[in-house]
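Just one protein chain is left out here, and the rest sit where they should.
And then chain A:
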Amino acid sequence: MSDPTKPGATPADPARRAALKTLAGAGAAAAALPLWARYTHAQSAAPIRVGFQMHATGIGAAYGRWYDRTTRAAARVINAAGGINGRPLEIVTEDDGTDPRRGAEVVEKFANQHRVDVAFGTLFSHVVIGSAPRAGELKLPYFVVSEGHHVASGMLNRWTLQPGITDVKSQVLAVAPFVAETLGRKVTMIFPDYAFGHDHRDFFSEAIAAQGGEVIAKLAIPPTETSFTRYFPRIPRETEVIYHVMVGPAVLTFVKEMGEFFGPSRPAIFGFIDSLEAVDLRSPGLDFLEGTYFWEGMPRYVQPDQTEFDRHFRAEVGIDENGASASDPRDVSTYAHMFGCWETLYIIKRGMEAAGYAGPQDRQKLVEAVEAMTDMPESNEHPQGAKLFNGRTHQVFGQQHVSRLENGRLDVVRTVPLEETFYPDEVDYTTRPF
């Protein structure tokens, strides 16, 4: 900076130079007006950075692809509407290989290297369980989109929240009455042998017992398994209902081999759509599923009573009426789960706005703001339906669907309102220290 009082300085020059600078600055700002005008009321125009822990490779890759597309679409829509607190939202993506150890490393990378504001988007429960303790130690808000009961069970920490997707325990509470009333009471369960599958095993066994039913056999299958016929002979002959939920790259093989095993004399079948997420229901070998039932978090096929919010969500993510990519009908989405990323990003936005979030120093305020949330009405922000968030357990509740497979498409036959999916709290995270 030049000093006019300094000997030798010409007093007129600096003033004129400063005036010219101001003019030039104003001119440049005016030229760029549409770019920054949306963020004018922000204290800082630096982007809010959300670390997206993506299952880009490994057994969760199909989910990862669609979680990524949904996340990008939501970020685009949020930014087009002015961002968060007047600041643009930036997604920082890291692949965790669907691996718990790598997951913890990714969380650490987010906090120390990328310096993100929050981490988000993990699905597979073993990765969540592997990563959440590290997020807690680093005091990084960690918004998971996982379905596992590990959040609400009290197993994790104050920094880990699941506000965008319902958990397995509430899902099985919703479907157990349907299974017992409509399909049968002697159930054989087939589930993946890790935390998510164990949630199904434990809570469905309880829920069906409460309906007067009984689980007569439990078949745990490693999620990396590629050949399934050898497990099926353990299904007891008196089974009335098969309850299946499977994940991993071989889900199509699993369902096909189940059909080949049963042949013409299959029992009633109830599955979680997880067994066929990202799989075309008209694939060869799946004909035997006609007339069977599936749980769906959000109906893959457009229903007659489609809401405008579902229409908006499909249009923005690029999904056709059959739940496949609008640009490639063979690229089937993980429609029953991926809305969770969309809704979670909107909750991060709402939480940051309520907390007046300005930077990493406000992370605790953000967690407290989300904990204070309750009602989330059905809207463009919550296209799956209205939700109720329980700040004590860090878990959200919402409606569930049972769909029947007919003519190669799924149609909703029962929608269970969110009030029927409650269970008593098992933890109060708000009493735990930060």
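To be clear about the criterion, contacts are C-beta pairs under 8 Å (C-beta built on N, C-alpha and C of every residue); 3 or more make two chains touch, one makes a residue touch a chain; residues count from 1.
By our rule, contacts and distances are computed from a predicted model.
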{"item": "Per UniProt record, name of the chain withheld from view [\"Pyruvate, orthophosphate dikinase\", \"Amino acid/amide ABC transporter membrane protein 1 (HAAT family)\", \"Serine phosphatase RsbU (Regulator of sigma subunit)\" or \"NADH-quinone oxidoreductase subunit J\"]", "value": "\"Amino acid/amide ABC transporter membrane protein 1 (HAAT family)\""}
{"item": "Sole residue of A:184, A:249 or A:360 that reaches the chain not shown, by the stated touch rule", "value": "A:249"}
{"item": "Touching residue (missing chain; options A:101, A:115 or A:230)", "value": "A:230"}
{"item": "Among A:47, A:154 or A:285, residue touching the chain not depicted", "value": "A:285"}
{"item": "In chain A, positions touching the absent partner", "value": "56-58, 61-62, 64-65, 222, 225-227, 229-233, 235, 237, 249-250, 252-253, 260-263, 265, 278, 283-285"}
